[in-house]
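Missing here: one protein chain of the complex. Every other protein chain is in place.
Going by the order they are written in, the chains are A and B; count residues from 1 in each one.
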Amino acid sequence: MSNLPSDLKYADTHEWARLDDDGLVTVGITDYAQESLGDLVFVETPVVGNQVSAKDACAVVESVKAASDIYAPVSGEIVDANALLNDSPELINSDPYGDGWIMRIRPDETAELDELLSAEEYEAQVSADE
Amino acid sequence: MLIFEHSREGRTAQAQMPAALDSADDIPAHLRRQSAPQLPEVSELQVVRHYTRLSQRNFSIDTHFYPLGSCTMKYNPRACNQLAMQSPFLARHPLAPERFGQGFMACLFELQEMLAAVTGMRAVSLTPMAGAQGEFAGVAMIRAYHDAREDLARTEIIVPDAAHGTNPATAVMCGYKVREIPTADDGDVDVDALRAAVGPQTAGIMLTNPSTLGVFERRIEEIAAIVHSAGGLLYYDGANLNAILGKVRPGDMGFDVIHVNLHKTFSTPHGGGGPGAGAIGVSERLLPFLPVPVVGRREDRYYWQTERDYPQSIGRLSAFMGNAGVLLRAYIYSRMLGCGGMERVAEFAALNANYLMHRLRDAGFELAYPARRASHEFLITLRREAKAYGVTAMDFAKRLLDYGFHAPTTYFPLLVPECLLIEPTETETKESLDGFVEAMCRIRAEAESDPEYVKNAPYTLPVRRLDEVRAARQLDLRWTPTGAVED
């Protein structure tokens, strides 16, 4: 099974979310997701300043043969997007939980994070899908 | 080498050069071009040799068995090309008066009539320039029909999950939301899911029959009744019409509007990716909305029917008359087949597909729908081979090229893992099909003994496997003198 840090929360659409000390939520896609997509060739990063609701499609990742929407795991304002991905989408392949982060959201309420899956729950879902 | 790499300053194809450069000084300087465009400076022989050699780097129907599922790669008769390329046809200006086009328009009129007859529709418009444009015209007509009745609550088009990607893309271009319905295990549409999906919001359904899974939709009459009773209309994607030509008519199945890919069923050339033509046929109730122009006949004269004749038309899809030259080729093909020949198309397409399917099954390949008849095409899945040897459908496809066969369609439909969609067409001999089976068996043996060898195919083509990730990450979409990659 792929790498699933236990301190993160997960969406069933394969995003991870982490509440940081500054109150912002950092979002990326899971190791499992990057592995199934294969080599990423392009990331359409979200528009900073946009207001999003949980489950809104707000970014796109592309491999050679597929494109996948990235959904906001929580509602809030997008305050940052990872500019490194513009030239180096492969960061998501090499470091999905680190340099491959996609966006940061100022959440309307952090309680929404509790509705996401734990690492164990996400792992169970992925195994069931396979 | 690229043509630009043959270029030498000052070299020209002299015979193509108008005598002297007339002055264009009366055009103000600030509107004029300052530097010459990047076109090659080469001789006529260099051009002929370069592009002849490039042509030899292609697989084509004329050179190889090309069982590309869903594309109907059958023989494109040479007569169709030669007779469509007669000088008066080529020289005809699209806005020339009808009197200079009676011969041409007679062909189009008769093609409209023949297509209507063979599909069971009320009338046909030939203007859509490809299947996708035919689809667009069809869904736009469905919309125009509901709008004309002021039935404005219909916002959804239903599309099976196995459909071609153009179906949902087209529905969105026509301003509709897409509702996907699942496929049942036997390959037919899940009729219960359809029943649950229809309602007052249903504008229509887009169906391919036989479906993209290579099987005939057996409950089509029930599907038509469900959609019609909900007030929706049925759109027939003609991608697979070759499977039923002369056997069953979409009009009799209950479809209200269809498009016909003339570059598939009516054997006009694919041309390396076009031009095609997506003639569209309609039932009585959609007649007022046909895209224009249409060819009409008044006594013995042919004339263009325009917005004046069809005030509720969805409009024009091209500046003039669509892909007219493609239509001529389809007409010539239809006349050569005639009614007898058309009835044989589906029969022999089905015979070849079912034969190839049984031969592959008997050779141990896994069919996606083993309990079903093949239509004009069928699906096999290589998931066992992928698991056992790590050799995928893509690897089989690339290795087939080494054996002199164009690969079938790979990884479509998305529902079936590691699939090959195989469509032999009626114009192939039994020997071609037998050769294909033999190649598949040999590749499987290679996969067993030396999987790496298959995974690195092809070996005999002008290039080895290409790095598509590099192509997408380091976009190189035009040649520059400095940035050229070495051959």
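Simple rule for what comes next: a contact is a pair of C-beta atoms (placed from the backbone, for glycine too) under 8 Å apart; a residue touches a chain by one contact, two chains touch by 3 or more.
Definition applied: contacts and distances are computed from a predicted model.
Of the candidates "Putative tricarboxylic transport membrane protein", "Gas vesicle protein", "ABC transporter permease" or "Probable glycine dehydrogenase (decarboxylating) subunit 1", the chain left out of this view carries the UniProt protein name "Probable glycine dehydrogenase (decarboxylating) subunit 1".
Of the candidate positions B:Gly338, B:Pro370 or B:Gly390, contact with the unshown chain belongs to B:Gly338. Although one chain is hidden here, its contacts on chain A can still be listed: residues 42, 44, 47, 62-67, 69.
Please note the rule applied: only the chains that are shown with their structure count from here on.
Across the interface of their complex, chain A is touched by residues 411, 468-469, 471-473 of chain B. Looking at the complex, you find that chain A touches chain B at residues 39, 41-42, 62, 64-65, 89-90.
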